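One protein chain omitted, others in place.
After this line comes subunit A, so read on.
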Amino acid sequence: MSALLEIQNITKRFGGLTAVDDLSFDVAEGEVLALLGPNGSGKTTMMNIISGALKPTEGRITLAGEQITGLPPHRVAAKGVARTFQLVKILPSLDVRENVIAALAFRRDALWGQEAQDEADRLLVNAGLSARGGEMVENLTYIDQKRVELARALASQPRLLLLDEWLAGLNPTELRVGIDLIAGLRDAGMTILLVEHVMEAVRALCNRCVVMNVGSKIADGDTDAVLNDPGVVRAYLGTADA
């Protein structure tokens, strides 16, 4: 497998704070990679840098060999990166179907009109929201809003999907459903980089993990090995102790 995403020596400073410190790793085509780390270790910052929401202070990022470092989000999106947000972001003035159509209408191979309606409904069915297209997103439960966000991200036909704690805040039953949904995407060949605190999900979905602590990479490898690594355990426990 070749690398779809290459993160090379990325550093991000906010004033005096170094949120990401010389971080490098690759995500292979078709791989589901977990980016782990205690709270405040820089995971969301790294996701923001990949999606173009933040510009790195140093380093470079390539997608399928092409530089995307520092491009604005709409251009990164056009190159095939879609994402969900740690704090779910829906479009409250639009209904569920329109939330998805919004992404269909502005992707490279844009859809509009009846085609967009049909494709949106198909994506909503896949996300477990059949027949909910006409509802206002604000009235949906938390997990259903997350489903809308996922359907919207998939509507962009991404080559790389970024999920920032998409499974956080779900109850055990919902978690099962959520894991199955992502597993379905993995089996269909989607390349996914996910940030997750739910270790059950990480074990079920990822062969490989990268672990960050205070902005730096402290582990990178096979999921079981990484999760049993004494350094990783200490980093997680360390924050719990503090």
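One rule holds in what follows: a residue touches a chain if its C-beta (ideal position, glycine included) is under 8 Å from a C-beta of that chain, and two chains touch if they have at least 3 such contacts; residues count from 1.
Basically, contacts and distances are computed from a predicted model.
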Which of "Cytochrome c domain-containing protein", "Amino acid/amide ABC transporter membrane protein 2, HAAT family", "Helix-turn-helix domain-containing protein" or "Carbon-monoxide dehydrogenase medium subunit" matches, in UniProt, the chain that is not displayed: "Amino acid/amide ABC transporter membrane protein 2, HAAT family"
Which of A:3, A:28, A:64 or A:91 contacts the chain that the document leaves out: A:91
Missing-chain contacts mapped onto subunit A: 51-53, 72-74, 77-78, 82-83, 85, 89, 91-94, 98, 101-103, 105-108, 110, 112, 152, 155-156
